[in-house]
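Step one of this worksheet: look at the structure below.
Moving on to chain A:
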Amino acid sequence: MLADLPILSLITFSPLLGILVLLFLPKHRSRWLKATAIIATILPLLLSLWLYADYDSTKGGKAYEETATWLDVSLNKEAVGEVGSYQFELQYHMGVDGLSMPLLLLTAVVGVMAALASVHVKKRWKSFYIWFLLLEIGMLGVFLARDVFLFFVFFEMTLIPMFFLIGIWGYMNRERAANKFLLYNGIGSAIMLIAFVILVATAGFRAEQVPEKQQTNLSYCGSYEVITTNLTKADSYVNMSTEQTQGQENPFYLSERMRWVIFLLLLIAFGIKLPIFPFHTWMLRVHTEAPPSVVMIHSGVLLKMGAYGLLRFGVFMFPAVAEDWKVAIAILGVVNILYGAVLAVVQKEFKLVLAYSSISHMGIVLLGIASLNEIGLHGAIIQLISHGLISALLFLIVGSIYERTGSTELKDLGGLARSMPFISGILLTAGMASLGLPGLSGFIGEFLSLLGLFDSQQAVTCVAVLGVILTAVYVLRSILGITFGAMPEKLAAVRDARLIEAVPMITLLAFIVLIGVYPAVLTEPMKHGFDTLLQQLSEKAGR
Partner candidate 1 sequence: MDTSFSQVAWLIPLFPFVAFLLLLAFGRGQRTLGVLLGSISSFAGLVLSILVLIEHMSDGTKYYQYSFKWLDFDGLTMNAGYEVTNLTALMLVVVTLVSFLVNVYSAGYMKGDERISVFYSYVALFSFSMLGLVLADNMLTLYIFWELVGVCSFLLVGFWFSKPEAKAAAKKAFIVTRIGDAGLLLGILLLYWYMPDHALDFVHIGNVFDGQTGIIAASVTTWIAILIFVGAVGKSGQFPLHVWLPDAMEGPTPISALIHAATMVAAGVYLVARTFDIFQASQTAMDVVAYIGGFTAIFAATIGVAQNDIKRILAYSTVSQLGYMMMALGLGSMTGGIFHLFTHAFFKALLFLGAGSVIHAVHTQNIQEMGGLSAKMKITTWTFGIGTLALSGIPPFSGFWSKDMILNTALHEKPVLFAVGVAAAFFTAFYMSRLFFLVFMGKPKGEQHAHESPASMTIPLIILAVLAAASGFIQTPWNNTLGTWLTDGAEKEHGGAGIVMVISAAVGLLGLYLGWLVFVKGTIARDAISSRAPWLVRLLERKYYMDEIYEALLVRPLRGLGYLLNAIDEYIVDGLVQLVSGTAVWFGRGGTRVQNGQIQTYGVVTVLGLIVLLVALVGRRFW
Partner candidate 2 sequence: MLSSYLTMAAILFCIGLYGALVKRNAVIILLSIELMLNAVNLNLVAFSKYGVVPSLTGQMFTLFSIAVAAAEAAVGIAVLIALFRARGTVNVDEYDEMRR
């Protein structure tokens, strides 16, 4: 029954309802505005939970797919001779599979939690929530879009709201941070667009025979399925070199080197988002300057878009190239892990510690991707979800601590376990989850990623395990610095969490524990998600 509804579009655009209501609310009624926004984020959560319950991993997500023609541009027919039609198609194509299902849920959950955490916002609630909901639409769309251009549109849709959310509601240097964010991500998007355009112009080309009319329809399209099939099928024209076409020029042929270039472009584009080592500085600014609820979204979901894009467009489309590059990716991952961890050890600001820890944890995702086997890929996705939840929780706590103490400098904080035992307890648990304590979600992702990678790259894995130790060092240093030890005089009067703060904290922690204790909640929908990829990889290995 669910398949009859356009459920994916409903999920994606349900926050629009909230925006509509918000538009008609007076801008000083902060309570109403907040309530509306929270309800508007609960809508997609409920719908995606419904979808999760309905989703059957053995059948895949075909039943839920939605396709509609969005924009057709006719091209000059004379140029190609006798054809029925010759056009450039942009499709509205939404789909879900084992890869996007967990991330969709993550987005919906973190969305609600961040909306709840936005109670600390002090000004201009109306525009804040409108941007916030727009951002959520963009994020949901990114994970559901199945057309490269649609993906691009949603991807960009997250940039602009983020820019304003950082630039208006952030801390001291918010404008600079917002500029840096936009600049970096703009460059990333531009590179991504170049890669997409190349893909559409070559692998996106298709010729459809229409037997009843005795003619052929030619079109360029950005459909993910068309591009992937063309790229990976051995006898498709994209794989025909000039020798194979008897000397005839084949404008659609993608040579080995061209594929490398596209893969590299995608790696850079999504590497900026992820972020991969030399491209990470923008993200530090965002982590320190954006308001905590926005960082929850940013660190919790937006970074994951990078890994998702890398997997979906990089690895899934070019498994052979990924296979060639896997050592490089693994090394990048290890560099991320160690670099982030070592830097996190010496930071003086808690938000910076968390920012560098995000870099370190995203390195684990890269390891999982580089393993290119079932175990590691599962590990990478679980690590994404887990880090999303954990960092959302940590920044939620950062927001609450900042509200009370007015500082996130480690030297100003200490001994908070005495005055706020609840928040400190949650913080400690979140830290434990972050350093990969079994029983909490962080362990599963980390363990599976390392286990998967160990199969083919033992030396790299051994180095990566050093990160496990360093993670413990920086997590304990910072979190014990905040919760343990002597308490500065002026913090004696701070109060423990209010109900509105406690609810999202407990909810997020519950998810973290759930995944840690019973990982099947995530692995179940992910089953068969990597089948085609692994099949191609094994074919390549066989060849």
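General remarks:
By our rule, contacts are C-beta pairs under 8 Å (C-beta built on N, C-alpha and C of every residue); 3 or more make two chains touch, one makes a residue touch a chain; residues count from 1.
These made the cut because all candidates are chains of the complex that A comes from, given by their letters.
Being a predicted model, the structure only gives us computed values, none of them experimental.
One candidate among 1 or 2 touches chain A in this complex; it is 1, while the rest do not. Across the interface of their complex, candidate 1 is touched by residues 183, 278, 280-281, 339, 342-343, 345-347, 373-375, 378, 415, 417-418, 432, 437-439, 443-444, 447-448, 450-451, 454-455, 461-462, 465-466, 468-470, 472-473, 476-477, 480, 483-487, 519-520, 523, 526-528, 531 of chain A.
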